[in-house]
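With one protein chain withheld, the remaining protein chains of the complex are depicted in position.
Residue numbering begins at 1 within each chain, and the chains themselves are lettered A and B in the order written.
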Amino acid sequence: MRSDVTPSPTYDLTEMMRGLIARLYPICRSITGDGLRQTLRIIGEQIPLEINEVPTGTQVFDWTVPQEWNLRRATLTAPDGSAIADTDVHNLHVLNYSIPMQKKMSLHELKPHLYSMPDKPDWIPYRTSYYAPNWGFCLPHRVVEQLRDGEYAVTIDTTLTDGSLTYGELFIPGQTEDEVLFSAHACHPSLANDNLSGIAVAVAAAKILSTQTNRYSYRFLFAPGTIGSICWLAINQSQVDRIKHGLVLSCLGDGGSITYKRSRQSDAIIDRTVAHVLREAGTPHTINPFVPYGYDERQFCSPGFNLPVGVLMRTPNGKYPEYHTSADNLDLIKPESLADSLQTVMKITRAIECNDRYQNTQPHCEPQLGRRGLYSNTGGNATPPGYEMALLWILNYSDGENDLLEISRKSGIALETITIAAQMLLDKLLLRKL
Amino acid sequence: MRSDVTPSPTYDLTEMMRGLIARLYPICRSITGDGLRQTLRIIGEQIPLEINEVPTGTQVFDWTVPQEWNLRRATLTAPDGSAIADTDVHNLHVLNYSIPMQKKMSLHELKPHLYSMPDKPDWIPYRTSYYAPNWGFCLPHRVVEQLRDGEYAVTIDTTLTDGSLTYGELFIPGQTEDEVLFSAHACHPSLANDNLSGIAVAVAAAKILSTQTNRYSYRFLFAPGTIGSICWLAINQSQVDRIKHGLVLSCLGDGGSITYKRSRQSDAIIDRTVAHVLREAGTPHTINPFVPYGYDERQFCSPGFNLPVGVLMRTPNGKYPEYHTSADNLDLIKPESLADSLQTVMKITRAIECNDRYQNTQPHCEPQLGRRGLYSNTGGNATPPGYEMALLWILNYSDGENDLLEISRKSGIALETITIAAQMLLDKLLLRKL
Partner (left out) sequence: MRSDVTPSPTYDLTEMMRGLIARLYPICRSITGDGLRQTLRIIGEQIPLEINEVPTGTQVFDWTVPQEWNLRRATLTAPDGSAIADTDVHNLHVLNYSIPMQKKMSLHELKPHLYSMPDKPDWIPYRTSYYAPNWGFCLPHRVVEQLRDGEYAVTIDTTLTDGSLTYGELFIPGQTEDEVLFSAHACHPSLANDNLSGIAVAVAAAKILSTQTNRYSYRFLFAPGTIGSICWLAINQSQVDRIKHGLVLSCLGDGGSITYKRSRQSDAIIDRTVAHVLREAGTPHTINPFVPYGYDERQFCSPGFNLPVGVLMRTPNGKYPEYHTSADNLDLIKPESLADSLQTVMKITRAIECNDRYQNTQPHCEPQLGRRGLYSNTGGNATPPGYEMALLWILNYSDGENDLLEISRKSGIALETITIAAQMLLDKLLLRKL
């Protein structure tokens, strides 16, 4: 157990996470471009990030890295000269990846390029058009409804040029080459919960894991959604079998309780681990089956890879009203949620670190625990204390099939107790690591 | 999808089924003989039936084809000259397969040869003695109770002679040699639901399937119960492995809801298909486990064959009071039940026809659906429409393990939508047929 290296008060890390989210929030990110680069640079101030640039036109499986998109400013001006949309006010106002456009046009001509949500009339929707050349403005529906006929001035000052797609990676070497992957998408513009919260929790977890000795190597990936993880998988295809466990981190700052979405394998060790950690925590939580829609688990869990990667969230994508709207702002982020999300991630890593399968070296009858000082010597009590029961459970089920997690589940004894007891048995040579 | 070839209004077929049942009802059938032959001839007026005659004495597995039985008339006359039983009035009056008998006897001598049901005193029971030479009369219990001492005249004008057992078969060739078997027993005398209804639904389904191009070949078997299917299995033993799916059709005209009895395999494709079709229909239904008692599934599902053959019924055998009595008459048959039974059979065949396992040809990460015109290009919405979700589900789970039925079950998306989406992916070469 590594309780010694657990972040003592996580207060500083919670403050760090809040500050990081606040600093990243105003940046206009996309799946390529300087907003994404700036984001990774700021993350790199917290943890040592390796930055990778994948040139436009690079073939990555079925996809091609697109031209790089950059926005200077996009404005939409009403016939009376008033500003309808201005990315200097809110960068969701522009359809993300809009082609450059400078034109005056009638409302009729403009209308197909306006995006709004009738059921959420006060919020700006988040819309993108990465792979089909298009332009547009996203507006509160209330604003769209009040537009009057006349000539509108469209000014979209963007560039789409050969460049590159940027992603950042932090690799924390462990005692083994076996890897745990944490992935957070870094492409969303001014949206706080989705996914600056995921980035912030990943950064905090990386900070903690960097300061301790880990059995696993940890890899943190900050990449644009879909095309970013596809790039990473294409470039690292030969090494993905090192990934033994993984989590996509997203929507971790809202006030909801934890939701875990299983990996496609559905009963991988990461799935059992998260379920166990959440069960032991005893707080409300939800465990959902894998579905092939969501975040970058879609790529990690594509059938050709089928990696053991689940998703840790609070309220899932699409399940909170502010999702993909201007209302997913800093007000949605609860510091206590960030702290709880980080704590959950750390519990999961601790469980992964200590979980193992062992072989009982004395499998014929019980070994005599008393003479090794492992067991109370005065018999006759109805039940031995918890750790003595843990010794018996571990010895009986350490047959090469069951890991400590499973023994904890079977016995109902806390994984921490099981881990301490397993270490005692290892020290006495009654267990052998498999 | 074959919605184009679905029977448009099934009204005509329902009328055909009603008419066929009414015409067949008065015939005195048995497991051999002219009643059976006449029945097959009438079916043959609707669909082109191949008639097979299996000679008396033919060894079929553990059984021997019995002598052929024919009834001219059987009467039982009371001491006062009144007619107690007369097969010209109801052919259930004679113990089916009665040996010839012409004798006067006391009530005492007669009694062991009378069959009645104390709990259903107004109905004539259906009883048979195929393999033990015997004779008898089946009577309403009310009649039996009123019989007085005196001399009774028994006249059973039957013949038991070397002849043959008759069965009829229709084979509708499909694009493959893989077969779907539909089997309906054709031996019951004047009993309407059991099983003229099964015969009628089979005939209607055969009519529809004959008019369309099918992937599977379809075989319709009309044979006497037990010995008939045993004959067929003995004669066709070398080819039964072509049967990929099968249904015994019986009791399909009563007012009850659909009941499906699983095959012995219990989770064969036919079992999953029927369960899926009934679930999607959303109407009340029952799914029962296999039991080795019932209809000809007893033979198809004997352990040496263990064919994937289930039973489609409405109210099962033995579960409606009129079962195997003179009350299983034309009044029990509901046209809307016949229509619904036929519709269910056709839904099952459509599901079987379109179900398949595919291999995703681009299993590493998602293929780019947008550039193939398969996917909306403006991202950011919470959920894509149903068919876009279907594309993702099919791609993710087309790993050679899951068929479309299973993907429909997993995703909760209608099999029809899944089938349309799979066809689109096939057209774009993103799937390969296995």
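Everything below uses one rule, namely that contacts are C-beta pairs under 8 Å (C-beta built on N, C-alpha and C of every residue); 3 or more make two chains touch, one makes a residue touch a chain.
Everything numeric here is computed off the predicted structure, so don't read it as measured data.
Undergrad: Can you work out which residue in B:T128, B:T166, B:S217 or B:T419 touches the chain that's missing from view?
TA: In the full complex, the listed residue that touches the missing chain is B:T128.
Undergrad: Which of these touches the unseen chain: B:T226, B:N329, B:Q343 or B:T361?
TA: B:T226
Undergrad: Among B:V94, B:A192 or B:C301, which one is in touch with the chain left out?
TA: B:C301
Undergrad: In the full complex, which of A:Q146, A:Q368 or A:Q423 touches the chain missing from this view?
TA: Of the candidates A:Q146, A:Q368 or A:Q423, A:Q368 is in touch with the missing chain.
Undergrad: Which subunit A residues would touch the chain omitted from the figure, given the whole complex?
TA: Residues 360, 362-368, 370-371, 377-384, 389, 392-393, 395-399, 411 of subunit A touch the chain that is not shown.
Undergrad: I need the residue numbers on subunit B that touch the omitted chain, in ascending order.
TA: Touch set of subunit B with respect to the missing chain: 60-63, 95-96, 115, 125-132, 134, 226, 229-230, 233-234, 237, 264, 291-293, 298-299, 301-306, 317-318, 323-324.
Definition applied: only the chains that are shown with their structure count from here on.
Undergrad: Counting only Cα atoms for the centres, state how far subunit A is from subunit B in Å.
TA: Roughly 55 Å separates the two chain centres.
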